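Complex shown without one protein chain; remaining protein chains in place.
Per-chain residue numbering starts at 1, and chain names A and B are given in the order in which the chains are listed.
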Amino acid sequence: MISLRDLTVRYGDTVAVDGITLDLEPNKIYGLLGRNGSGKTSLLSVLASYRRPCAGTVTIDGVDPFENAALMRATAFVRDSLDVTDQDRIAKVLDFAGRLRPTWDAGYAEHLADVFELDRRRRVSALSRGQRSSLGVVLGLAARAPLTILDEVYLGMDAGARAAFYRELLADYLAHPRTIILSTHLIEEVAGLFEQVIVIDRGRLLLHEDTDTFRARGVAVTGPAAAVEAFAAGRTVLGEQSLGGVRQVTLYGALADHEAEAARTAGLTLAPVGVQDLFVHLTAVGDTARTEALR
Amino acid sequence: MFDDRSPIYQQIANGIKDEVLSGTLKEDEQIMSTNQYAAFYRINPATAAKGFAQLVDEGVLYKKRGIGMFVSPDARGRLRAQRRERFFADVVDPMLTEARMVGVGVDEIVAYLKDGAR
Partner (left out) sequence: MSPRLLVATNLLRIYRPVAAWFWVTMIVCVGVGMTVVSRVTDPTFSLWLVIAGAAAKYWLGVVGILLVGLHLRQFVANGVTRHDFLAGVAIAGLVVAVLFALAVPLGHAAEQLLLSLAGPLPERYPTTSPGTALREFGHVLPAALAFLACGATISAGFYRFGAWGGLALLPVAVLPVVAAEALLGVDEHGGFDVRFLPYSAAALVTLALTAVVALLFHREMRDVAIRRGAA
């Protein structure tokens, strides 16, 4: 079990992670969702012992992972910038990982490199953005680390490579269950892989729940303005728009059966909201009041 | 395969129920494991397991320890009974509401059903 308590990361006056408390059970795939600059990478850096938190604690099974040899060995953290030597050839990068990581699976690394069509003789500096990302995926998955953290590793990958990534990730997870945290803001195409989603915004935790629960969170209510207003009163409104006398609001929180029934009798139409839309609404630009309301 | 809007585990459960009803899945037939299901449909195995668990709760599937999940012998009959109960409420009532709105009489519908559907 990974436990974060009041975790805070600051850079000078900038607060990147603002008092996050979170528990992650082992051997699940987590989706860490947040817009750019929401604090995802800072949070993950602390988890991977790449930096110390300014305040708060991280423990893995009760032990602080920072500079703990066993726990750091059991963690693989892949950042979008890749922590490899740019002048090295891919073959050398993979060989190096194999020499240092006791859990490295060289055969699997070769398989993945084939899947992503990586030429082992190419230097890292000569790779395209998407190929760099693919190399990151190879390093992250072939490490077979009990805690595998992939931070926006799909950048620059085309749709085909991303599909291959998701397929390989799932297949390898099924064969070798472990804790995987995948940070992303492209939720639509990966949501199915996540057992749970964690949404952070402006350094704060917005929600952490089963993906299926998250899916059922949003509802779009459409109808005559007055009726919509009345129904929405006292609920968390994520977004609203009007067209003539018709009004539509996006509400947060699943409706009970009797509430849905009441809405229909009031002449309102209810429609589910897709996960990507829900995420966009939840983390909408410049609306701190709403964020506060959700907390 | 899955739409984006309702819980995937429910969609999984409903899909399997449909297969049982249509006879694609026979009674006492073994169904895919959660892992096979997850790999095939590219979803998290826990989600698939949740869908299967719901079906076990409802008696559509049963578990054989260490072997896997099977379709209950009476699953098809029970599902049919359930769906029949809901058939009028779920299918016929909305049709009648629509018919009333657009002014189609019940006798017209009856006549249509008699020669249209053999």
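Keep in mind that, in the parts below, contacts are C-beta pairs under 8 Å (C-beta built on N, C-alpha and C of every residue); 3 or more make two chains touch, one makes a residue touch a chain.
Since this is a predicted model, take the numbers as computed values, not measurements.
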Item to complete: Identify the visible chains that the left-out chain touches across the whole complex.
Response: A
Fill in: Of A:Ile2, A:Leu43 or A:Ala97, the one touching the omitted chain in the full complex
A:Ala97
Worksheet entry | Absent-chain contact - pick from A:Thr75, A:Thr179 or A:Gln196 | A:Thr75
Discussion item. Out of A:Asp83, A:Asp119 or A:Glu261, which residue would touch the omitted chain in the full complex?
Written reply: A:Asp83
Worksheet item: If the missing chain were put back, which residues of chain A would it touch?
Response: 45, 49-52, 66-69, 72-86, 96-97, 99-101, 139, 143, 145
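As a convention for this text, only the chains that are shown with their structure count from here on.
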Worksheet item: In the complex of these two chains, what residues of chain A are touching chain B?
Response: 28-29, 166-167, 170-171, 173-174, 188, 191-195, 211-213, 215-216, 272-276
Fill in: Residues of chain B defined as touching chain A within the complex
2, 4-10, 35, 38-39, 41-47, 50
